[in-house]
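Input: a single structure, listed below in structure tokens.
As you look at this complex, bear in mind that one protein chain is not there, while each of the others sits in place.
Per-chain numbering from 1; labels A and B assigned in written order.
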Amino acid sequence: MRRRHAGVTALVLAVLLSGAAPAPARVVSESQVHEVAAELRCVVCQNLSVADSPSEMARQMRVIVRERLEAGESPAEVVQYFVDRYGEWILLSPRRRGFNLLVWFAPLAAVAVGLAIVAVLVRRWTRRPASEGTVPSLDPAMRERIRRETEAER
Amino acid sequence: MSRRAWRWLIPLAALPLLALLAYGFRVNPREIPSPLVGRPAPGFALTAFDATPLTLDAQRGRVVVVNFWASWCYPACYEEAPVLERSWRAYRDRGVLVIGVDIQDTVEAAQKFIRDFGLSFPNAPDPTGKVSVDYGTYGVPETFFIDRRGRIRARHVGALTDDVIRAHVERLLAEPAG
Partner (left out) sequence: MIPELGYGAAIVALGLALWGALAAALGARTGRPALVLSAQHAALGVFALVTACLALLMYAFLTFDFSVRYVATNTNLGTPFYYRITGVWGALEGSIILWTWMLALYTLIVILRHRESARELYPWVLTVMLGVLAFFLLVITVAAPPFARLHPVPADGHGLNPLLEDTGMITHPVALYLGFTGLTVPFAFAMAALITGRVGDAWLTMTRRWTIVAWYFLSLGLLIGGWWSYHVLGWGGYWAWDPVENAAFMPWLTATAFLHSVMIQERRRMLQLWNLALVIMTFGLTLFGTFLTRSGVIASVHAFTQGTIGAFFLGFLTLVLLTALGLLAWRWDALGAQGALDSVVSRESAFLLNNVMLVAAAFTVFFGTVFPLLSEALRGVKVSVGAPFFNQVNVPLFLGLIFLMGVGPLIAWRRASVDNLRRNFLGPVLTGVAAAAFFFALGVHSALAVLTLALTVFVAATIALDFARATRVRARMGEPLLPAMGGLLRRHNRRYGGFVVHLGVLIIAVGVTGSQAWSVQTETTLGRGESTELAGYRVRFEDLAASEESNHFKVAGAFTVSDGRVLGVLRPAKKFYPQEQSPIAYVDYRLGLREDIYLVLGDFARDGSRATVKLQVNRLVSWIWIGGLVLTAGAGLAILPETKRTA
């Protein structure tokens, strides 16, 4: 089992080192590869991106991403290549269209509803006279102390 | 009486959520359908372990079973290897080709696997993983059934059985070649 694995390496390395790739159409930086790979879900792990996963499959996918970018494909085209093969599932954040808009707008809707409720309540509450009965119950000693401290402050 | 009757809607609001979670029991999060089914099979040109070239395009007109495996995939790949070999022997004269694609593996271990099971159908390593990604595989074993016109018609995840292969292959063989 461990031997098998070491062998994988030898094989992969042999291929990587011997098979001189065709000259790339353009130079692609590590961060460009990372950016595309970060959008893709690693298929053998759970909830890790292809960029982050330490698995062999993810490493091979990063190589594929790099080669496609070097061949002149745009990041969107590279992502589409993976979607065509794995389905939308492979995208770590759902595309902003159709049904998926629901999940994208949910946070906004939550904040909007929350703010609306607060606005209505605050309006209603500020119209009522704030009765003295709701003043926090402080013992006289504490009240005295606050007075002293605030005076000392001035 | 009906005053503030709406307040009883509060507990009821939890029901759709609970229903959704109950629905969750019916689905398997690890089972993702392939978008490739019904589409032309991605072509590949590999070199088999016995050094002969192995291309998909050359197989047009035959029913092709592409099986992704690895020698470290125990026990599923070990269970299905004899099944594949049996099917290959049964169907090879009826225009069916079985191709094994070995992924994320070592040449020595893979060749030992082939020897141990006496596999006689063509097997090739996919050292860069390009073919396995082209087919959208998640792991091993996974098997694709390609019809005579070169389209993927079915995908099977996990170990194959005689019945699964027979069902798919017979169906594809029954279709006219054109």
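Some points to look at:
Rule of thumb we're sticking to: a residue touches a chain if its C-beta (ideal position, glycine included) is under 8 Å from a C-beta of that chain, and two chains touch if they have at least 3 such contacts.
Just so it is clear, the model here is predicted, and its values are computed rather than measured.
Across the complete structure, the visible chains that the omitted chain touches are A, B. The missing chain, though absent from the display, is touched by one residue of B:24, B:38, B:53 or B:82; that residue is B:24.
For chain B, the residues touching the chain absent from view are 4, 7-8, 10-11, 13-14, 17-18, 20-25, 27, 29-30, 32-33, 72-74. Contact residues of chain A toward the unshown chain are 1-3, 5-10, 12-13, 16, 30-31, 34, 38-39, 41, 45-49, 52-56, 59, 62, 87-94, 99-100, 102-104, 106-107, 110-111, 114-115, 117-118, 121-122, 124-126, 128-131, 134, 136, 139, 141-142, 144-145, 148-149, 152-153.
Criterion: only the chains that are shown with their structure count from here on.
Only residues 32-36, 71-72, 104-109, 125, 127-130, 132-139 of chain B touch chain A when the two sit together in their complex. Those residues of chain A that touch chain B in the shared complex are 1, 3-8, 10-12, 14-15, 43-44, 56-57, 60-61, 63-64, 82-87, 89.
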